[in-house]
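Removed: one protein chain of the complex. Kept in place: all other protein chains.
Chain IDs A and B follow the sequence of writing; residue 1 opens each chain.
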Amino acid sequence: MKRQRLSTKEAMARFLALCCVTVVIVATFSLLFFITRKGISTFTDFGVRLLEFLTGRVWRPDRLPEEGGPAIGVVPFLVGSFTVSGLAVLIAGPLGIATAIFMAEVSPVWGEKIMRPVVEILVGIPSVVYGWIGLSVLVPLVRQYLGGLGFSLLSAGLVLSVMILPTVTSLSCDALKSLPRDLKEAAYALGCTRWQVIRGVLVPAALPGILTGLILGMARAFGEALAVQMVIGNVYSMPRSLLSPGITLTTGLTMEMGNTIDGSLWNSALWSMALVLLLFSLGFIGLVRLVSRAGGYRT
Amino acid sequence: MLRRLPLLLVVGLVASLVLVGCSGTVSGTIVASGSTALQPLVQQAADKFMAKNPKARITVNGGGSGTGLSQVAQGQVNIGMSDIFAEEKEGIDASQLKDYKVAVVGFAIVVNPDVKVDNLTQEQVVGIFTGKIKNWSEVGGQDLPIVVINRPKSSGTRATFKKYALGGVEEAETAMTEDSSGQVKKIVSETPGAISYLALSYVDNSVKALKFDGNAPTVENITTGKYPIWSYEHLYTKGEPTGLTKAFIQYMLSQEVQNDLVTKLGYIPITSMKVTRNP
Partner (left out) sequence: MGASGRSVRTGFKNKNRRKMQDQVATAAFWLASAIVTMILAFLVGYIALHGWRSVDIKFLTSPAKNLEGGGGIGPQIFDSFYLLFLSMTITVPLGLGAAVFLSEYAKPNRFTALIRLCTETLSSLPSIVVGLFGLLVFVTYTGFGYSLLAGALALTVLNLPVMVRVSEDALRSVPMDLREASLALGANLYQTIYRVVIPAALPRLVTGIILASGRVFGEAAALIYTAGMSSPPLNWANMNPFNYTSPLNPLRPGETLAVHIWKINSESLIPDVRRVADGSAFVLVLVVVLFNVVARWLQARIYRKMTGTRAVDLHAAS
């Protein structure tokens, strides 16, 4: 009798856990489904060609028929998104990796006492606050010392670089710390200096983890909306330099979504932009999987 | 079946929550959503209305004119707030919506306070926003590059400006855009040579309002039709409003709101307009 009750409980417990997992799966698939369904209606219901959408440089969903009809080209948005997130990785990458090496190898005590809390607090600062400080401090600085309006791809890239710094740092640091001790002890025993050990042994061995950090950092930058919108200037045309303002997929979405009528071409085009954003995030995840499968140090 | 059960459970839970949530609020609860430009006025009016009618609950949300019109057309909210005529938005069946014009909002062309120009003709404004005029010296000001700050294409404010200030001419693509009046004001006040347009309620001494074709953006010039850059603020309902919705819209149009709140928030009372417009 008691046996019976326990196994019922056992089954219940397992079932509950299974339920939770099912919710995760259902949430994921319904999200993919709904965004995809909304996003492809531009092509299925309004007959916009995919190629035109992906290669068009003009965004004028309101263009009158006599001028050639609505033009929905997503290129300026893509260029903006890739420029700012690439810039963010270029800045945060070296800084973050160097900090990670410091924490893992150069001074673990200081790393643990100071740098880890620093990194954790940087993660916690809300993106709106980053945007607010970017708007009140960075934009005027860029305007004053580098010229232009201040609202620029550069400002957005700088704000994003601070935002993704913790991602890059903590993932790289984890990768470095998880390496077996033998590896570096062997190298030290051969008479290498610390720099040689770091450059020749540790970093190559931890490369998949470090690359993962960089990719996830880029993904975070790619998807950030509000902080970027506050400093990028939002210009629908192609940017000419880093100092000129631009627009990204996310900022276009935040600015226009509420102004369009549900079910109109314009609205659908925005959902298609959200779909593109979604596909790129999936691409980043795919890339992470590829990288971690590709190797590095294995025991 | 086993795997579907959790979903059913969740759905059941959610449904019961909705039922419980609704049962407490059957009578006297309405929701308005839409234009963020109109939101402060409707919110203030709603607060006053609720103070007088303690049993009424009015929730006011932003979300943008497009959202407001979509949601009211789909029956999700009772009142849709919009900056422009429903007829002017693509993709909405305006015939099923009833339009209540509750206020008029005037727009001023604003520049950075350091710009030494006080008046622009329509031709000059068109030149500036289409990118043909690039320096303030070309319109009688100092030698300073013009920085145009526009609204996003989907914005009702931009539609109004394009129609009445630019005569429908398409603007250049190189202008910065900001969706919100607050941001636009901040940028114009801080960026040398900047020009944009703002609802009169946002204009203060951190920016400089220009005359348009010799007419200042004053209430008198707008009500008499001398100054053309203005638009209605609309409340839309799906079909004839009833109950609380009707009472609230009547309150919005009453002298109490029109002469007090509307003016205080920088709008122009609909009752004082001597000219009218159609979509």
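Everything that follows uses one rule, which is that a residue touches a chain if its C-beta (ideal position, glycine included) is under 8 Å from a C-beta of that chain, and two chains touch if they have at least 3 such contacts.
Values in this document were obtained by computation on a predicted structure and should not be read as measured data.
Undergrad: If I consider the whole complex, including the chain that's not displayed, which of A:Thr44, A:Gln196 or A:Ser241 touches that chain?
TA: Considering all chains, including the one not shown, the answer is A:Gln196.
Undergrad: By the contact criterion defined above, which parts of chain B meet the unshown chain? Give residue numbers in ascending order.
TA: Per the touch rule, chain B residues meeting the hidden chain are 14, 17-18, 20-21, 23-25, 29, 31, 33, 36-37, 39-40, 43-44, 47, 50, 57, 59-63, 74, 76-77, 179-183, 186, 201-202, 204, 264-266.
Undergrad: For chain A, which residues reach the chain that was dropped from this view?
TA: Against the left-out chain, chain A lists 6-7, 9-10, 12-14, 16-21, 23-25, 27-32, 34-35, 38, 94-96, 98-99, 101-103, 106-115, 117-129, 132-133, 135, 137, 162, 165, 169, 188, 191-196, 198-199, 216, 219, 222-226, 230, 250, 253-254, 257-258, 271, 274, 277-278, 281-282, 284-285, 288-289.
Please note the rule applied: only the chains that are shown with their structure count from here on.
Undergrad: Using the touch rule from the top, collect the residues of chain A that touch chain B in their complex.
TA: Contact set of chain A toward chain B: 15, 18-19, 22-23, 26, 58-62, 67, 135, 140, 143, 149-151, 230, 233-237, 245, 247, 254-267.
Undergrad: Can you check the complex and tell me which residues of chain B touch chain A?
TA: Chain B residues touching chain A: 2-3, 5-7, 9-10, 36, 62-67, 69-71, 74, 89-92, 147, 152-156, 170, 173-179, 183, 186-187, 190-191.
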